[in-house]
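One structure is given below, encoded as structure tokens.
Shown here: the complex without one of its protein chains, the others still in place.
Just so it is clear, A, B and C label the chains in written order, and each chain counts residues from 1 on its own.
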Amino acid sequence: MPEPDVLEVHRAMREIANQILKVSNVLDGKQVDDFIQALLKAKRVFVIGAGRSGLVAKAFAMRLMHLGIDTYVIGETITPALREGDLFIAVSGSGETNLTVRAAEIAKKIGSKIVAITSYPNSSLGKIADYLVVLPGRVKTESTTDFVHRELAGEYASLAPLGTMFEITALVFLDGIVANLMTKLGKKEEDLRARHATIE
Amino acid sequence: MPEPDVLEVHRAMREIANQILKVSNVLDGKQVDDFIQALLKAKRVFVIGAGRSGLVAKAFAMRLMHLGIDTYVIGETITPALREGDLFIAVSGSGETNLTVRAAEIAKKIGSKIVAITSYPNSSLGKIADYLVVLPGRVKTESTTDFVHRELAGEYASLAPLGTMFEITALVFLDGIVANLMTKLGKKEEDLRARHATIE
Amino acid sequence: MPEPDVLEVHRAMREIANQILKVSNVLDGKQVDDFIQALLKAKRVFVIGAGRSGLVAKAFAMRLMHLGIDTYVIGETITPALREGDLFIAVSGSGETNLTVRAAEIAKKIGSKIVAITSYPNSSLGKIADYLVVLPGRVKTESTTDFVHRELAGEYASLAPLGTMFEITALVFLDGIVANLMTKLGKKEEDLRARHATIE
Partner (left out) sequence: MPEPDVLEVHRAMREIANQILKVSNVLDGKQVDDFIQALLKAKRVFVIGAGRSGLVAKAFAMRLMHLGIDTYVIGETITPALREGDLFIAVSGSGETNLTVRAAEIAKKIGSKIVAITSYPNSSLGKIADYLVVLPGRVKTESTTDFVHRELAGEYASLAPLGTMFEITALVFLDGIVANLMTKLGKKEEDLRARHATIE
């Protein structure tokens, strides 16, 4: 007889995997295309995000560095001045994360292009974005009742609390972008490994 | 006609979702059970990981904090002295990440219990672990030819380079653990939200 | 004959030491007293700062943790929700650092008490502070000509560029506060060592 604990873990993992599949099916081709083009023509890339969305942004930044793209994380030690021509990528499920939105506003004023990875195109972040990638997914500020993407949500408040679904689908989506950039840039896994941190 | 870029992103996402499903099916019930019991009886939890595995460890630590469990990330500012009775969770696909293994050795000597989240039970990390959770998945130190879990791997070197598969399945697995802890601790999403950072 | 390089290093270090002495002589006794009282009666302490001021804030937070005071760094992984009764300490030479000021505004609204460690009492940060500690010192946003604390400044633009003087005097001042808290709390160095991180 299988253990009840492992069954619940299994069920939560399956729920998340299904959400990734659903989101991958509703990606907007033009949004994805434009985002990839923006990445390819950016002089430098800066990423930002708060909490677990910030961890997702960092995971993406690390792979961009492996790909040889000049990338920085807002708030880390050696991040230089943002300038015109730089691409500023903000990850925020709600699109209303206070400091992330404020930073995007400053970036916009400086003249960099803004990418919003968010569930809400009409959020403060979504509205100032030059490039928008909408990933449907309940976010941590929603209660179950006001969830606008109900058909994708199910009853997962207890299986994937707060922003979990957005964070994971954002990570997986951005890793999909990495796969595409490898093709586009003609990079093999060995090329990435050669740039991977050696002290860890 | 659908855009080729979005198709490749879609394909990578589907590949990752399928890997999550596969890993969720081969979880070892006893390993999962023991890990959950160790979490529930730990005085405090300390997590560590390098690179993207470190980001996964942080994402888990944040949710443990939301659950009201006293949790710290090795290397962050206010992390206190580790002591006997603390649970030390190390995330490393290969189980050979140098500084992670060394830190686990120190933690072991101090008398804390070691959890290894890894693909390799016979790795340096796996061998000193008191609690082992094996998540099959190709890791960044493998070339395609020596991949021991071939049946779970497929041809994903270009769709999910380096440790991508391990990192994402580890994140999703640990979020499954969070779902289970919510049930066990009788926590609702509102309880987690109440502890979620308010300045961000 | 002494080496010219070491002489210039020596001269910069002496300049900084002299600035520390000058600032220590003009500390406002009531400001210092009130700050110490606020620290002693705070339920929890949260610190924030950007760039090198952020590193100074972290260095202080680490010692507060060593002293047994419940302390968190805004933006780190396990930082929980700020609440009423918490003390929010912001370090900013200019008092105008955008995201720091915005965070302080949110903290104020939540009902926590704000401490501003700054050179500018009339800055945005200074104005919303409940407790103000003014540390005279040229900050990075000033050019040499508009420097209002000229008598303390000298010609150090090339010996201590940007916010260097503020950052170092803030660090040393906060370490002076730590010395005083040790006395007040009856803590010996051994007590601090016992809480110092053991995995590093």
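Just so it is clear, a contact is a pair of C-beta atoms (placed from the backbone, for glycine too) under 8 Å apart; a residue touches a chain by one contact, two chains touch by 3 or more.
None of these values were measured; they are calculated from a predicted model.
> Going by the touch rule given at the top, which residues of subunit A touch the chain that is not shown?
46, 48, 58, 61-62, 65, 71-82, 103, 106-107, 110, 194-200
> Quickly run down the residues of subunit C that touch the omitted chain.
Against the missing chain, subunit C presents residues 2-3, 5-6, 8-14, 16-18, 20-21, 23-25, 27-30, 32-33, 36, 50-52, 55, 58-59, 62-63, 66, 97-100, 140, 157-162, 164, 167-168, 171-173, 175-180, 182-183, 188-189, 192-193, 196-197, 199-200.
> Which subunit B residues touch the hidden chain?
50, 75, 98-99, 102-103, 106
The criterion applied here is as follows: only the chains that are shown with their structure count from here on.
> Hey, how far is the Cα centre of subunit A from the one of subunit C, in Å?
Subunit A and subunit C have C-alpha centres separated by 34 Å.
> Between subunit B and subunit C, what is the separation of their C-alpha centroids in Å?
36
> So which bits of subunit C are touching at least two other chains?
75, 103, 106
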